[in-house]
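One chain of protein is taken out of this complex; the other chains stay put.
After this line comes subunit A, so read on.
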């Protein structure tokens, strides 16, 4: 347990420096954990080292240290809150490394149910490690808050007793134990999450043990937890987003050639900060961009002069805008290669995350492309127009005589457009999709001969296995219609993607789209 906890702790504290990934060995059975293992375990660091390793967090670190207080000083519960990747967890853990006090850490991200959370805390307090000899079982079984309170009281009193009698060899450890619970905002999504949250907030007053200090780390501000029952607000410590200056210091921290990187940051940081200020998102895009920046240089250790800086910037400039538009993409292409034609990926559009994978060069079979277009048309066009759109002459030019639009009809058109935007794509049954597919594929059959050779055998009208797999990516199953009892689907493909696919097939998509 202890070595696992230590390695878990080291990994988390090294966020944007070069990350160390130690392997997790089975805890040595001959190493009996003692109370001293509840501290951070490594060499304690001085306050100056702590402050310098977190640029821009000086006031928050000092605030946290003051609220925790000197040795053996009772403390009220503290809540550290701030946006993602603002350094809350790492700062909290490093503060405890500096103070060298025993603490117990559990995160609600890994402990995803109350039982796991309670048992993890108890295991750490009872110095119990899960290994093969005890069948990887926890020390005590506990899934209700009432049991947890009783067991926690016993465990804490035994730990405090041991702390009272041990003589520490290095810095004194004090007689208090601190409980750190991370990612408290995730509890809201648990089953009975609100009860658990209220319990957690009132834990300090229920336990009435002055030797326990509680620190909660949350991604959401305290006002989302307000409730009528059981809520006593803890003392808040706020971690704001980094300013540009602080971001610059963070990114410069572990660079080999600081002058070169700072010249790079001068031109790049400001436009990127307009989009996002989160460290994790910036670092992924900045690393790839830095590689491009350094491409023309032979020697990466030189410090650039003004002239060189200007040349490097003009070399980089065209890439900056395109990189900005890809800023949230985690590119799956290898970082140094630029081979675009090689990849074979299916285009998929995940609805919840809203991220598109690299879609410019994907490889789809022709039938799959037609299916995609058919699904798009089925969602966009109302069903009643199908007959006229897809008659045997294979699509037509239904341009009526254009009348001058009156103001009222313009207004109605706008309202209808707004409604259409709000409603989103419509739903359709599977038969309609296949019918449209048959129609448009027969249109494309005539121009089929010029398609790529490997597709020659693949009939455009076939509904093969690959297309079936792709369908689950582009279609969303909507409920069953109560009248017909069949399942309806909705297409999730955007207009841009469909246009691109249609262009690759030279399919006249705009003729088939119904425009109000």
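FYI, a contact is a pair of C-beta atoms (placed from the backbone, for glycine too) under 8 Å apart; a residue touches a chain by one contact, two chains touch by 3 or more; residues count from 1.
Keep this in mind: contacts and distances are computed from a predicted model.
S.K.: Name the absent chain as its UniProt record does, using one of the following: "UDP-arabinopyranose mutase", "NADH-ubiquinone oxidoreductase chain 2", "Nuclear pore complex protein Nup85" or "Origin of replication complex subunit 4".
M.R.: Looking only at the record, the undisplayed chain corresponds to "Origin of replication complex subunit 4".
S.K.: Tell me which of A:243, A:287, A:388 or A:506 is the one touching the absent chain.
M.R.: A:243
S.K.: Out of A:146, A:314, A:384 or A:510, point to the residue that touches the absent chain in the complete complex.
M.R.: Among A:146, A:314, A:384 or A:510, only A:146 touches the chain that is not shown.
S.K.: Based on the whole complex, identify which of A:112, A:220 or A:294 touches the chain you can't see.
M.R.: The missing chain is touched by A:220.
S.K.: Out of A:51, A:252, A:273 or A:443, which touches the unshown chain?
M.R.: A:273
S.K.: Looking beyond the chains shown, say which of A:210, A:304, A:429 or A:508 touches the absent one.
M.R.: Of these options, the touching residue for the absent chain is A:210.
S.K.: In terms of residues, what is the contact footprint of the unshown chain on subunit A?
M.R.: 63, 66-67, 69-70, 72-76, 83-84, 144-146, 149-150, 195, 198-199, 202, 205-206, 210, 219-224, 228-233, 235-236, 238, 240-241, 243-244, 273-278, 324-325, 327-329, 351-356, 418, 421-425, 476-479, 490, 492, 494, 496
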